[in-house]
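In what follows, a structure is listed as structure tokens, so that the remarks can point back to it.
Missing here: one protein chain of the complex. Every other protein chain is in place.
Per-chain residue numbering starts at 1, and chain names A, B and C are given in the order in which the chains are listed.
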């Protein structure tokens, strides 16, 4: 089993006719994902090279009605991405993965109340997506080759760091149930706690690697959740121990969260919750592999 | 028993220091209502003639915390009334009766999503309020003397027409459990169906008089509800049979509701649902009295 | 309050709608001159608040200054829905490939705005609603959030527009919703919204009604009020806070509350009489208000008797009684008066009336029966 995606996933790609959208849609199909539709307003009926059998629609509603799509992957420029998310929510999709980077924060603040009030899971924005190796389903841009089926869950705020750790897990013989890149933006649809609770409930997942980074307090909140609710082992790596104090993170951010947002503070919180924290990404992977033996 | 209000009702009056607010607060107290607080921003601690024992606060939150108020009655000018409703909702009040007339429709459209998402019952705006004679509780401006305790429920879109019918019921020996004036505005917090379902669930209420008028389709929707869900007898009077075609009701209104909004159409819908429709207000009261014998 | 087409056009244009240029003229000469600023043909349209303008001959095409002057002369001579045409709008005629309907109103049931669109524009949209309701597409819109791009786009594609037209349509639909919210409208309508020969969308008509309750915060819109919209009697009623509609019967009515006012008319009819008016004095009725109400009623030469029916709640019955007494003293006309007062401060009111020698009925039914008798 896996979380969020499985063999029943039928994907619509919003922005499939663009160069990035079509390139990565082809890679998703190579991984095994059932891509049933593309959407680009005004391009209904278009034929995309290498994806001639995937029909293109003007609207997500139409794509969903015609093809039974239940998940979306969004490759849409930042100025239009928040609207694309709302379109997927309105169409009643179960999972919406938004890869777009650079969406203004206020756009996400406007979108989130509607996402929360819906039955849709939004992953991202500014995320690499989700993979479930045993089902052969990948939604997003993660390099498929590093994955292998198994019993580790991976959840991460960072894209490329995720691939690094998944590669180590695979190299160490530990496959994954599901890898979720939740995205690095301040306002995201699904947070550590949400994914941890899904992993906790998934019988196939035996342990979790949590990849965090400096800024915000999501790692600290995850630590509290792990301590209070999780029975499965969790290991972690926090990026940014040697980073200069994060310049984009203003004072008021720290006032709001009541935390420093530093790597050390996050590591301490996680350790206090029984999480094994690795010195390097490879170390975090190895710690989990050891626990799962 | 009664609906919405009972002996546990503790009332805060928003706008109590105004002339209308203070006049009607004194009348509510004469009826027996426990008025525990008044609110007028910037007038905290003020003393109101004849209401010296009712403390005045700056905010509803403070009034609620200090006095345990669980219901509000709003006598606030139209420009500020929508905000006063939101303040009551945020304070977690069970029942909010808004008497204010002339609130812009867009203000109510902005308010209603928050009211619906809350646990508060909003009655009105532009309504005369609620009475529960057996408990000696009146919130609003209905003339108390016409009421008497008994087993009839009364629900009405019109203020003064309500008093007329309650007077007839009392004269005919039929007291009331609760009388609810839901208000005549296009956008109101509680509609016929909401009140009918409360009366249906209230064991003390044995039958209901529903007072409608031309315009909108709430009576038609009430008819459907009565036919499908109600076991108790309902009688009705619809005002406006001789009125000229309602001039304020534009074409598009009719397009939206799909009904003509005429008195005849409403009477037909109600009769088809088994409702006894009176020729005059007095007739509607008598029809209920006959059914309750 | 209704807004004239020319003013609605200005407001719609301010919100980005593609409204072709226009001029307003109040004489045939001015109309011909205004038309010469555009390419021929031009369209000349009566500026009246009543509907059914086209059917009444209030819209004409003209292909030359002479034709324009002739058309304007004809239109300026019309009465449309009892309203004389005082001004015409002159605009370049658009080559129409398709006519759509687009309108925003309040949806009472859903408690939101509703944007309505139809591929069958240009005709009477009520007719479409009655005969082919599925031809009208509806989208509920939260006025706080506005209309999202995707939803406007979805509607545009459903109307059969192309990708480029849909991009225009999104701006138009969003602009119409914004205009509605911005001016506290109760109706904002473009009928027809046309696709011209070049494939572009153009808003060639504009209809806008305003929520009367919001005029206090819309001073710019209040300025647009046409003083001819209401009769002199209606204007005086509104200024005094009364709601007055003249009817054809013989019994003048003065009632508080619209529901009771209508019920009173119904009961008068039930007892064989005919109401001469609808008159709601509203809540809080003082001497001035009651006096104005009496004046309005008694100016109607058909009135043979007057019924005052007050059931006081938020109003105080004693205030009304004092008003009736004062008004009676000021008025010279002798018309039978039947008074019924009840409710808040009923006892005090009855005492005042008694002292003034005015009898009062206890019930609406007996009062109605009496006034019908008096009017015979």
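Throughout what follows, a contact is a pair of C-beta atoms (placed from the backbone, for glycine too) under 8 Å apart; a residue touches a chain by one contact, two chains touch by 3 or more.
Bear in mind that the values here come from a model prediction, so they are computed numbers and not experimental data.
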Identified contact with the non-displayed chain, of A:7, A:109 or A:201: A:109
Chain not shown: contacting residue from A:128, A:150, A:207 or A:233: A:128
Of A:55, A:150 or A:216, the residue in touch with the unshown chain: A:216
Of B:71, B:84 or B:195, the one touching the omitted chain in the full complex: B:84
Chain B, residues in touch with the chain not shown (by the definition above): 41-44, 58-62, 80, 83-84, 86-87, 90, 110
Where the missing chain touches chain A, by residue: 20, 23-24, 27, 78-79, 99, 101-106, 108-110, 112-113, 116, 128, 140-143, 145-146, 156-164, 167, 184, 186-187, 211, 213-214, 216-218, 221, 237, 239-244, 247-248, 250-258, 279-282
Residues from chain C at the interface with the omitted partner, ascending: 144-145
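One rule holds in what follows: only the chains that are shown with their structure count from here on.
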Touch-based graph of the chains, sorted into line, ring, star, complete or other: line
Centre-to-centre distance between chain B and chain A (centres being mean Cα positions), rounded to whole Å: 50
Centre-of-Cα separation between chain C and chain B, whole angstrom: 27
Centroid spacing, where centroids are CA-atom means, of chain A and chain C in whole angstrom: 54
For chain B, residues that touch 2 or more chains besides their own: none
Touching two or more other chains - residues of chain C: none
